[in-house]
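My questions all concern the structure below.
All protein chains of the complex are present and in place, except for one that has been dropped.
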Amino acid sequence: MLSEVKSEMLGKKRVAIVGAGVTLFRRNLKETGKELSYEASRMALDAAGLELRNIRSVVMGSAPDAFDGVHMKGEYLADGAGAYHKPYTRVFVGGGTGVFAPLAGWWHVASGQFDTCLVVCEEKMSSCYPHPQFAFTTIFDPILERPLGMNLIWIFALEMNRYMHKHNLKKEQIALVSVKNKRNALDNPIAQLGAKITVEDVLNSEIMAWPVQRLDVSPTSDGAAAVLLASEDVAKEITDNPVWIDGVGWCIDSTYWTNRDLYYPDYVEYAARMAYKMAGIKNPPKEIDVAEPYDPFDYKELHHMEGLLLCKKGEAPKLTAEGVTQRDGDLPTCPSGGLLGCGNPIAAAGLMKVCELFWQLRGEAGKRQVPNDPRTGVAQAWGDLMQYGSVIVLRR
Amino acid sequence: MSLEKITNPLKVRHWIGDMEADYVYTLGVAGERFFKELKDKGRIMGAKCPHCGIVFVPPRMYCEKCLATLEEWVDVGKEGIVYTFTIATMDIDGSKLEKPVIYALIKFDGVDGGLIHKIGETDKVSIGMKVKAVLKPPKERKASINDIKYFKPAE
Partner (left out) sequence: MSAKIKHYPGEALETKDIKEGKVPTEKFRPKAKFAWSTGVAMSRFLDELKNGKIIATTCNKCRRIMVPPRIYCEKCYEPTDGWTYIKDTGVINTFSVSFLAADATRLKEPIIVAIVNLHGASEGMGIIHRIEEVSDWKKVKIGMKVKAIWKPPKERTGAITDIKYFKPLEEE
């Protein structure tokens, strides 16, 4: 259903990431959203040795205004993201924002219109009381769904149940993902919830909405991340080690989520195919060295690995059990610790995964470094009402 | 399909609801310092950018023009001028206020920016008028913009 890759799809200029920054992810941070955006942007600029005057355009990714509690949040955050008197675009696709924002940044540079683009993602979920979960309820149809007293966790529970049923899985197999990611997060200085837990701990944790238990879920957080994009000539002046954006893909399904079989995310597959085609990847499991799929829940990592065509449908739990997705395995997955370990400030979480790949591919990930000189990575984010996928392929 | 013009959503088949949420906002790193100075020392502070030379009120963590971190804070005093003003006759819900309230943007000498606040103790306001901040007594201050009661005309 995808047509041939036209040369226009590859853009006029090759685009690289030349700098990145992430703030701490925590349940409550004192900084305002503007200050968080600034902190991440400043880190990315310092990493590349650039100043604000070198930035030609800015893209801000931030999920619903309802979390920060500031209407027109994009405009509010703009100056913190260095967008003062600059061309500025805010994008928002729910959880997919963190990977979609650099895609929008890619358009800015690949089109030839701008030589540099600062991409920033921010989320401050702590402002919403008593719990940001309550702001989520407005995602549901006000007439057909909300009167039933919906809680966002339910849609994940419904999807998880369907996935388990289709592939005849037990909770123990899925819990392994939570164990792996939280342990990986212990090596991540920004992580909110790095910990050494066992499968038993997950199975004994509080049932929130069966089959979802407390340790299956990532927490809500405050945080921000930023990456600096540059066109090929400019990138080579800034650093000897640019990381190229070789593939981009994005896709949306309808909000008629009760009309779909939730066991498999078609929309992630379509986005992945688009990105792989651009990047010339024909055999993803062999050609991808490191993956950062979106993992707000443990079963989601498995769901998305399959959607990303990194394995066959239903095969992801087996790869996890065999250790293939550990940092020293054949397909290291979520070496950052993912959302389960680091926290989930919605948009910033997705961009954090892109930052992680940036550092992994340059050999700068310290204790989290995946061995054997990884050259190609894929990051993916997911969003909205079980409907959106954004995929980015990076190469050194 | 009907193309009749209707401006009241209650006149079309509808479903009523609200989007409830409560918000608790932290003041931020710069904001907390600004309001603590106001509460504890009764001072209005600004932050100075070392590169651009601009003093920002309210003070902030970074200069929006060059993205430098702002570390130098200065006391801008309590006197300023009315840069512009408006006379409000309706409250937040659109109902009529008993007595109109004057809101103004007050700028301080040598400062980029200013504070929006009320003008009190007078009915006559003009652009360029000199005004002075009137603070609540120290015990009543809460580290909020309302620790300033209003600005009154200065001689």
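For clarity, chains are labelled A and B in written order, and residue numbers in each chain start from 1.
The rule we apply is simple: a residue touches a chain if its C-beta (ideal position, glycine included) is under 8 Å from a C-beta of that chain, and two chains touch if they have at least 3 such contacts.
None of the values given here were measured: they were computed from a predicted structure.
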Report summary line: Of A:F67, A:W359 or A:W382, the residue touching the omitted chain is A:W359
**Report entry** Selected from A:G33, A:G94, A:G223 or A:G307 as touching the chain missing from the view
**Finding:** A:G223
Query raised in the report: Of the residues in chain A, which ones touch the absent chain?
Result: 20-31, 36, 39-40, 43, 47, 69, 126, 130-131, 133-134, 137, 142-145, 147-151, 153-154, 157-159, 161-162, 165, 188-190, 206-212, 222-223, 254, 256, 258-262, 336, 352, 355-356, 359, 364-366, 368-369
Query raised in the report: Which chain B residues would touch the chain omitted from the figure, given the whole complex?
Result: 1, 9-10, 12-19, 21-27, 29, 32, 35-36, 93, 142-144
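Rule of thumb we're sticking to: only the chains that are shown with their structure count from here on.
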Query - Approximate Å spacing (C-alpha centroids) for the pair chain A, chain B - result: 37
Query raised in the report: Which part of chain B faces chain A closely enough to touch in the complex?
Result: 15, 17, 19-32, 60-62, 64-67, 69
Report summary line: Counting only contacts in the complex, chain A reaches chain B at residues 28-32, 34-35, 38, 41-42, 45, 51-53, 66, 69, 79-80, 82, 84, 126-130, 134-135, 138, 142-143, 146
